[in-house]
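The structure under discussion is supplied below as structure tokens; questions concerning it will follow.
With one protein chain held back, the other chains of the complex are shown just where they sit.
We just call them A and B in the order they show up, numbering each chain from 1.
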Amino acid sequence: MSLPATVAELVREFRAGARIVIVGASLAGLRAAETLREEGFTGSLTIIGDEPYEPYDRPPLSKQVLKGWVPADHTKLPRTREVNADWRLGVAAVGLDRITKRVRLADGEQVPYDRLLIATGTRARQWPNPAEAALEGVHTIRSRDDAAELQKELAESPSRVVVIGAGFIGSEVASVCRELDIPVTVVERGPAPLVGALGGVIGEIAAQMQRDHGVDLRCGLGVSSLEGDSGGHVRRAHLSDGTVVDADVVVASLGSIRNVEWLEGSGLAAGVWGVGCDAGGRAFDINGVVTDSIFVAGDVARAPHVLYEYQFLAMEHWDNAVLGAEVAAHNMVNLEPNYRPHLLLPGFWSGQFGVNIKSVGVPPFGDEIVFTQGSVADRSFAAAYGHRGRIVAAVTFDHGKWLEYYGKLIERSGPFPPPPSGWDQPADTKPVPAEFPDPRVPTAIPDVVLTGHAPSERTAEFRPRRH
Amino acid sequence: MRIVVDLNRCQGYAQCVYLAHEVFRLSGQEALTYEPNPDDARRLQVERAAAACPVQAIMIDRLDGTERGEAS
Partner (left out) sequence: MVEETPWQQALRYANRANPYPFYEELRKTPVARQPDGTYVVSTYREIVTLLHDPRVSSDPRKCPAPAAARAEGSAEPAAEPIREVLTAPNIITCDPPEHDRDRRMMMPHFVGPPHAPHLISDLEPDIRRIVGGLLDDMRGRTRIDAVDDFAYPLPVTVICKVLGVPMEDEPRFHHWVETALDALDFGPEAASEEIRSRQAGGRQAVQEFAQFADELLDRYAQQPGPGMLSALANDNGPEGRMSKDVLASNALLLIFAGHETTVNLIAHSVLTLLRHPDALEKLRSRPELIVPAVEELLRFESSVQFWHTRSALEDIDIAGTTIPKGAPIFLAYGSANRDPERFTDPDELDFERPDNQHLGFSQGIHFCFGAPLARLEVQVAVGEFVRRVENPRLVEDPPPYRHNQIFRGPRHVLVDIDGIRD
């Protein structure tokens, strides 16, 4: 048999009889499983998830679920096809042995694999003081259960909600509170909401929007402590300027932590930044050498992006989970030259205060911003982000129909500022600094050290940080 | 039944809202929210809404519910 014929035979055999394990039973894990079957994989497929629920969609949790319109268990994801998998739900993966090719589960079981997909995503960063975090009425929001609990308390008309952190989730929670006519105080360390994702110029607009909707927005401040009553229920938040805010509900929206602890000791390039992988989803080992049998997709993946100077980007976006999973799954049951790259132009949306905020590209990669269409005063506009004379991202407020125009400009490395709109030009069309906090992306700096001298010994080591 | 809307694709045409307003809602001019697991009685409405989406952003479950993987 010729070599290509042998390789083709190998792929056929693999698809027919191999064992694939997917760790992570959320959006990325599900779509990967479906793609594997779509691609003709008929071997054994195991899907491991720490939550007891079948895959559900998270974006509704901080919006229609919190509002009380949609029950938290009404978020189950539709399926594109049968996946015929062995579902191991409600049991977390706690370890990975790459030598014996086994995933270790919390119940002690070991699941062998020929190919592994890591899609463990992220979790909410908890309020750092454990005693205060344990107070009743203190919440984070990431899972279905989180949302259900918080919704229940919001439905009981609390006297006031304090939201710590005005990123997208925090801002959406504040928006829901106002829709429910619940007084809400938002405490944000940065100068304005959404600054990390969209910069200070847009942040200022978001700040005004929150205030116009009656949010008590306190920027440039932290929460130093939470105080409970004798029954163990939170009653007050002490702010870093010494002021005190009475509240029955506190929502800590402090960003996310990538679920990589279970990979400790596996020798993969896994850490606070996620799991490093190539643009085809193949995981890197700790030395930055690509592995053949382990793939990564979704929020936990960090891969180089051609449009952003090949910087490693983690994209915690819905479309990244879907498309990254499809690419990784395709590559899991193919060999070179049939690998596909994951070349997503990232995008996200957030509905808050009756405005649809959408973005395409990587805004924090830009250092300038220019308004291109519409009216800031009406909160109906488009703006572009630039870096070294080219457009790298765009954001729209209620101008979503125009976003793909900017997406195409970004894909073509179009000029910044982009050509002016022919009508409905904003009052000011001069580029200004976008005002992202420093340091910008990537935010996590790993503690990596190089060891060894001989080429055969030389390797990288790091100690995962604890949070 | 189960649906999911790719809100990256969604451009706020609101056709789904006009055809199935118990399932799809606009918050303001453009921000779409929806019931991801609507009652089966709404199926015709939802199918009409999905077909009408100018950017084909609404995905309806293609599984009849036999194998879901829900832990008992």
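We take it that a residue touches a chain if its C-beta (ideal position, glycine included) is under 8 Å from a C-beta of that chain, and two chains touch if they have at least 3 such contacts.
For clarity, every value in this text was computed on a predicted model and none was experimentally measured.
Novice: Give me the visible chains that the unshown chain touches, in label order.
Specialist: A, B
Novice: What residues on chain B make contact with the chain left out of this view?
Specialist: Residues in contact with the chain left out: 13-15, 17-19, 21, 25-26, 29, 44-45, 47-48, 51-52, 54-56.
Novice: Please output the residues of chain A touching the missing chain, sorted low to high.
Specialist: Residues of chain A in touch with the missing chain: 372-375, 380, 382, 401-402, 404-405, 408, 419-424.
To be clear about the criterion, only the chains that are shown with their structure count from here on.
Novice: Once you find the CA centre of chain A and the CA centre of chain B, what distance in Å lies between them?
Specialist: From the centre of chain A to the centre of chain B is 23 Å.
Novice: Could you please specify the touching residues of chain A with respect to chain B in the complex?
Specialist: Those in contact with chain B are residues 25, 47, 52-55, 57, 59-60, 63-64, 69-70, 73-85, 87, 89-90, 317-319, 322, 347-349, 351-356, 358, 380, 398, 400-401, 403-404.
Novice: Could you list, by residue number, the parts of chain B that touch chain A in their complex?
Specialist: 2-4, 6-8, 10-12, 25, 27-37, 59-63, 66-71
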